[in-house]
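Data block below; observations after.
The chains shown are only part of the set, and none of them has been moved.
Read from first to last, the chains carry the letters A and B; within each, the first residue is number 1.
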Amino acid sequence: MISLQDLAQVLGGTCVAGPDTQIQHVATLENATAHDLVFILEHKQLSRLKTITYAAAIVDTQIDTDTPHIIVKNPRKALAETLALLYPTQERAFTRHPMSAIDPTSQLPDTLAIGAFSSIGAQTQIGEKTWIAERVSIGINCVIGKNCLLYPGVTIYPHTQIGDNVILHAGTVVGSDGFGYVPGPNGALKMPHIGRVVIGNDVEIGANCTIDRGCLGDTQIGTGSKIDNLVHISHNTVIGAATMIAAQSGFVGSATVGNQVQIGGQVGVSRVTIGDRAIIAAKAGVTKDVPEGQVSSGFPAWNHRDEIQKEAFIRKLYKQHRSSKNA
Amino acid sequence: MISLQDLAQVLGGTCVAGPDTQIQHVATLENATAHDLVFILEHKQLSRLKTITYAAAIVDTQIDTDTPHIIVKNPRKALAETLALLYPTQERAFTRHPMSAIDPTSQLPDTLAIGAFSSIGAQTQIGEKTWIAERVSIGINCVIGKNCLLYPGVTIYPHTQIGDNVILHAGTVVGSDGFGYVPGPNGALKMPHIGRVVIGNDVEIGANCTIDRGCLGDTQIGTGSKIDNLVHISHNTVIGAATMIAAQSGFVGSATVGNQVQIGGQVGVSRVTIGDRAIIAAKAGVTKDVPEGQVSSGFPAWNHRDEIQKEAFIRKLYKQHRSSKNA
């Protein structure tokens, strides 16, 4: 529970009216009641405030002089900050479940939570205040930083390196062998993979992703990068810092992706280099290097604007053809 | 073991010949022996009956007057009913494995099976005759209905709501955080997700799917909907009732999908509304609202017939160009 005035201070905003309004819950515009705080994240939703009941609103423009509301520059950021304030993450007790399997040669701090049915391999080191849920398997010789969250069903293969504040969602696999074989007369010869996966600080990886280890070198995911669910990152792929990858995208071996790159869903990236701040639209297939900052789409991927206009042009051609046939 | 006559009665069909034929097993046309019941699911397979050995057949049209067979209206439905009759699901004992981790504040009926290495969180309620396999993790404050089947490796995050008769296949993750961040100078700020996943009755979800929780509101999957393997459903997506979603399809946040919708494999759906009974062909990318009943394909998705004819038209144009070049 916080007063609107105090919340404005936390958010760095201006409380226009209703400073003493007490706020306990945040709700969607659809579900709000007279006790809830609501957020206008898109300007076109502003008019909906007249049609619903709510206690107070967070907006980026003044509504009037008497409705309780706070004006902030970035309502979406204010929402993230308000949710973190009003719905703090549950405190986790730093306990080790008796039904866990911890190798005596692992190096673990006192402030570590280990859930039921989780195992930690020989020589593995884990940092302070990391929380390992139920059913997490961590192999030998891994290093995992502090303040990490590993959700149920995560598997970490041996020799993996993970930084601080990393979140791995349920079912994600880190360090599986890359898909590498040498064709031969007696069938495919498996290429051994002695490289590692190295994950930087502040990385979040969604559920049921697969991150393969490198063959000789390492597969790398840079600091602050965020990866959605069901993403496949193959051996020796190098992802830069602060890069965002949407769900179900996949990377062929040895792709190099820069910093602050944005990759849409269901994208495929082959063995190319993608420059910093490039944007790859959903479902693209990237077969050539992408320069810094370029927006690409299509398969093979090229300039996004051209892809959009090409498809529109083709559909127009087809419709002319269809009309002439029917005429 | 059942006689053909009795089976005809169960199926609501007509036993034309061989009423006393005893049926114990069902086989494919490829593998059938003189003791097996076979099904003709497609008319063009009817002639194959002359070339194989079998005990009796289920068909939708009379074969002759002396071959043991049953005529039914819908052989596929008859197959489902016959398999359920002859191969009943193994009775499951309602036992709790000693190597499970059950919070004492959870509310569990006597008729509940809990497999080895499964855990149930505080305050979670589960209905009667639900079967929880090995290695299932259920978080705190969940509600799960009766007669559900949760296969090995399923993870249910806290606060999830699941109806009755729900089947979740192995490795599926329900309730992971949505992929939401607010860009900022110090990197992406994580958007907390306080919404839930709410799954209706009679839903089946395949293996290794990921269903993210909502941000403020709930991610919803309506009654009777069926979802294939490796499907990604992101935060605040709302799926209606009796909708079918094939493998490897994905939904961006806040998509709204109607009732009785059919979605093919490897489809991508962005933040749009898909009307009731719409059909989305495989590999489509849906970027605009789809009206009720419309059949769509392509990327960006539009009328399926036009997409098919457009591609044919383009290939024809290209072939003319190729011929003229070679001429």
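Structure notes:
By our rule, a residue touches a chain if its C-beta (ideal position, glycine included) is under 8 Å from a C-beta of that chain, and two chains touch if they have at least 3 such contacts.
Model, not experiment: these values are computed from the prediction.
Of the identical chains making up the complex, 2 are displayed, while the complete assembly in this file numbers 3 copies.
Just so we're on the same page, only the chains that are shown with their structure count from here on.
Distance between chain centres (mean CA atoms), chain A to chain B: 27 Å.
Across the interface of their complex, chain A is touched by residues 99, 101, 117, 119, 135, 137, 153, 155, 157, 171, 173, 176-177, 179, 181-182, 184, 187-192, 194, 208-210, 212, 216-217, 230, 232, 234, 248, 250, 252, 266, 268, 270, 285, 299-300, 302, 306, 309-310, 313-314, 317 of chain B.
Per the touch definition, chain A reaches chain B in the complex via residues 26-28, 30-31, 74, 76-77, 79-81, 83-84, 87, 97, 99, 115-117, 133-135, 151-153, 167, 169-171, 202, 204, 206-208, 223-224, 226, 228-230, 242, 244, 246-248, 265-266, 282-283, 311, 314-315, 317-319, 321-322.
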